[in-house]
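Rather than the whole complex, this shows some of its chains in their spots.
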């Protein structure tokens, strides 16, 4: 039985993004091998969904070289690039439990030198909180909105700003919230026109999409 | 084969509400027979989901004695009671296609002498519209909120007023809106505490619940 593993090393040239390592489903050895094989000089390597237990299981020296963040369960191997300038991306969260995905998005963007503005705890049950931040929001060409439960926040934000709005449904809540499925469907059915959606809890995907959008700028400006 | 049909004539004494006729699944003859058998002196009879085609199929003289409204697909047999006083119930709608259920609720309440205030076209994509009406909303002890698609409006209203809030999910939208299922789940998962929910498109049920709430007042005040 021959296995021919082929890393997609030219991905950055092709689509402007390097491959990140989604850790669940990979063994400790597989993660360790990948970390050893990647050249992080030009671009740090991001590991996502690396649970504290999985992190602890890694070899000690690898752990020492990783920048690990347990809130987002991400690790970064290699040096972050300097920030390119003021934040062009705002990350809005409805409640405390939305911070995980927000942080995953922020850490992904940091790998590409993008600063972010985080605007937290602005769920629609206390509407005045988001209304106080509208001018701030409008100053960012891309707004990532993380929201679970009813998923009402992306629609509200989408009606307040002309920026590109990316909804990250969050698997917060219970029962009818169906592990983020309700927030996902709510964002897809948004009454605000042009709200974009990524997978449940997918802060990484939202960040990649933001990079595509801002990268698009350079080429079409 | 013997059929023993038993009308629940004492329902009003027991629960304060008379039986309405849900027309789908009933033949023209069955509807006609029921209308002939009910005494509407003390209380008009409400027929719900009576499509224009089903209405046209009824005998001419019955049609003449019915107050038919095609927007809500309801008909009323018998005289409406006078309004009991100023509106204690507000009915809020997100968009034009939510008016069907709103009207069904309003017509049900009219059968019991309850006036309503309708506040239309205040979907969250244009948030300032609902914000301008907050004081008005707060003046009503019961607020019925009809919303389809993302179903974000009940959460917003639930965060603005202390009134009893009843969400009526509406089968508006397509695809991920899943014929009202998304709006239903969104209302059930509301981040605003204490939002109550009835079945999709069920303006009649929301009205009955409002009557229970207001009736509760009299006994417990």
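So that you can tell them apart, the chains are marked A and B in the order they are listed, and the count of residues begins at 1 in each.
Going forward, a residue touches a chain if its C-beta (ideal position, glycine included) is under 8 Å from a C-beta of that chain, and two chains touch if they have at least 3 such contacts.
Since we're looking at a predicted model, the values are computed, not measured.
Taking the whole complex of the structure file rather than the 2 chains in place, the copy count of the single sequence reaches 8.
One rule holds in what follows: only the chains that are shown with their structure count from here on.
With centres set at the average Cα position, the gap from subunit A to subunit B is 42 Å.
Chain contact summary for the complex, subunit A toward subunit B: residues 94-95, 123-127, 131, 149-152, 155-156, 158-160, 173, 175-178, 181-193.
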